[in-house]
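Every protein chain except one is present and positioned as in the full complex.
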Amino acid sequence: MVGEGYLGLVVFGIVSVVIGVALLIVNRLLAPRIPDPMEGYPYECGVPLYDKSSWLSIDQKYYLLGLLLVLFDLEAAFVFPWAVVYKEIAKINAGFIFTEMFLFLTILIVGYIYAWKKGALKWQ
Amino acid sequence: MDLSVIAFWSFSTLAVLSAIGVVFFKNIIYSVLSLISTLIMVSGLFFTLGAELVGALQILIYAVAIVVFYVLVISTVPEYKGKAIDPKYMLLSLPVGFLLFLELAYVSVYGAWASNTGIFKPEVLNEIGNVKAVSTILFTKFLFPFEVASLILLVAMIGAIILGRKEQVMDEEEVK
Amino acid sequence: MELIGVILGLVVKSVIFVIGMFLLAAYLTLVERKFAGHIQQRPGPLHVGFHGLLQPIADALKVITKEDLVPDFVDKLLFYMASLLAFVPAIMILAVIPFGEKITLFGYELKPYITDLNVGLILALALGSISIYGVIFAGWASNSKYPMIGGLRKAAVLIGYEVALGFALVGPIMMAGSFSLREIVEAQQGFFGAFIWYQPIAFIVFLFAILAETGRTPFDVQEAEAELVSGYNTEYSGMKFGLFPLAEWYIATFVLSAIAVILFFGGWNGPHIFGPFSSYIWFLLKLGIVFMFLLWVHWTLPRYRVDQITELAWKVMLPLTFINIFLTAFIVVIKG
Partner (left out) sequence: MVKVRYVERPTLSTVEKIFFIDFVYGLKTTIRNFFRKTITTIYPKEKLVPPKRFRGTHAHRAKDGNEPPSFVVLAKFMEIHDYESRCVACYMCQQACPMPTLFKIEAEQLPNGKKRVTTFDMNLLNCLYCGLCVDACPVDCIIMTDEFENAGERRNQCVIHKDDMTERGISFDRRRGNEPDRIWIDDKAREKLWGQIEWT
């Protein structure tokens, strides 16, 4: 059964969550609580706050690279299975499996070069 | 009760719950968090069904790349805009969502009826592992869709660059 | 009933692994502080215990008894959750890492790992990236400028190294023909079987990605002390704060250098000169060397700018990985 190996992963995850939460709770219980009027003030190097919230719009310089990341990660998802079987298929028919990925990667490298030339990889 | 049945029900319950969270959380960051949770739970579903490669790639691509992209987008949206709920979008989104649901239901029911085990019997699968089975199938039987996928990715990349570049937008304004 | 026994065994094993990792990480702080101190010609911790040997315990006690401050304008739930979100995925990578061969001791078979998965490598990669969310959300939840900028910078770094890391792993996977970390180690037999001899480019890219992922110096933009007071964890205190450096600097660095050892240095392979524990000793020895090298780099280099990191990743590292993939394809065909 394939799923059984993952039982360990799930158990480990739950244990680590429990230990992490326990640490936070222990800290909460042990720690002294000395209220101070300014203790909840956000740290701004001692200068009074300019505006209360920082959840404002920030000009994101990497919007386009974020899109490209999604595309390249998808591409990696295709390359990974290829890499796994490459060694075994190469014994039978090396030219076939190599050409296949060569085509795939070449098409994508064309896209990559296009992105580079268009300046998509730059800080905008 | 079998372990995989328990796992299936708990993963799917959590996935549905966090999917509801994605829709109904008013704070946009909480929506993203529950989106991550949904995606991880769905990958857990893949794992319980024995599709290891798909599950792992699900985490890698969806939970990392796509969510990071969402975080980038959200950081450009002010908080007050993220909280606004406009009911008029529901008019459009409800029927479209229902249509998508119907399509998915059709595909999955049809797929369950039409699929066969193919060359990989369960014994073979246990021996060589799910990953190699998927890869072998992908690079022999489904070779053409695989190469077409690269073309689709190329088109998507070019489209993204043309849409996303800031200079391009400026040019269009000048033309008008 | 059998199932409950299995789960109980797994729980005990997981607790041992997590607590062990905690103690190890605590002492890794001492190693790092001593090393950093001597690199700057100062002795590092010296007074608590013999040459500071009890310093990690003192630090842990201090962190756990600090006042648990929550600033006024933060998003409280997310504020607490972010530190867990950084810590849990980082330590979960530990579950898929094998530390050595199985040994039989007093009639029990001891497996030095929690699970051995067929897709261990991809899972480790994905979990490592998920732990970055902790940093990003910590920055967002703090609702303060420095943490916000730190979190967004980390997101930008993630965008940079993620792709290069993914493609760098393709080379070793091709050589080994598996995602399972155990099988990758078994594919590297002998001294010249280690993948570092065939994959130097992939190793350089992987090193770059480790440094970027764990926020070590050439790429530590998210907490650049000189510009952003302490970056994403400026508003944090107490154990909430303690989990961040623990996760990012110690657990993640340790675990990722373990993966580097597995991928490039032949894992636990080595001459059997230490008796039954030979494989563990080899593994920890190699891991220690990689870890110390990362520390060495951390305490040597100045910091890159954010845009420089992304440009480095996309314009240098990514083409290098493409070249590496083609070279490896040829090598595998020639080797047969």
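Letters A, B and C mark the chains in the order given here, with residues in each chain numbered from 1 onward.
We take it that a residue touches a chain if its C-beta (ideal position, glycine included) is under 8 Å from a C-beta of that chain, and two chains touch if they have at least 3 such contacts.
Being a predicted model, the structure only gives us computed values, none of them experimental.
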Query raised in the report: When the whole complex is taken into account, which chains on show are touched by the absent chain?
Result: C
Query raised in the report: For the chain left off this view, which of C:Leu3, C:Ile16, C:Leu46 or C:Leu61 is in contact with it?
Result: C:Leu46
Report task. Can you list, in ascending order, the subunit C residues touching the missing chain? Result -> 35, 37-43, 46, 296-297, 299-301
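By definition in this document, only the chains that are shown with their structure count from here on.
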Query raised in the report: Once you find the CA centre of subunit B and the CA centre of subunit C, what distance in Å lies between them?
Result: 27
Report summary line: Between subunit A and subunit C, the Cα-mean centres are separated in Å by 14
Query raised in the report: In subunit C, what residues contact two or more other chains?
Result: 117-118, 122-123, 140, 152, 155, 159, 162, 166, 178-179
Query raised in the report: Can you list the subunit B residues in contact with two or more other chains?
Result: 3, 52-53, 57, 60, 64-65, 68, 72, 75, 130-131
Report summary line: In the complex, subunit C touches subunit B at residues 3, 75, 78, 81, 117-119, 122-123, 125-127, 129-130, 133, 136-137, 140-141, 152, 155, 158-159, 162, 166, 178-179
**Report entry** Residues of subunit B that touch subunit A when the two form their complex
**Finding:** 3-4, 7, 44, 47-48, 50, 52-53, 57, 60-61, 64-66, 68-69, 72-73, 75-79, 126, 130-132, 134-136, 138-139, 143, 146-147, 149-151, 153-154, 156-158, 160-161, 164-167
Query - subunit C partner contacts - residues on subunit A that touch it in the complex - result: 2, 5-9, 11-13, 15-17, 19-21, 23-24, 26-28, 30-34, 39-45, 52-55, 58, 60-62, 65-66, 68-69, 72-73, 76, 79-80, 83-88, 90-91, 94, 98, 101-102, 105, 109, 112, 116, 121-123
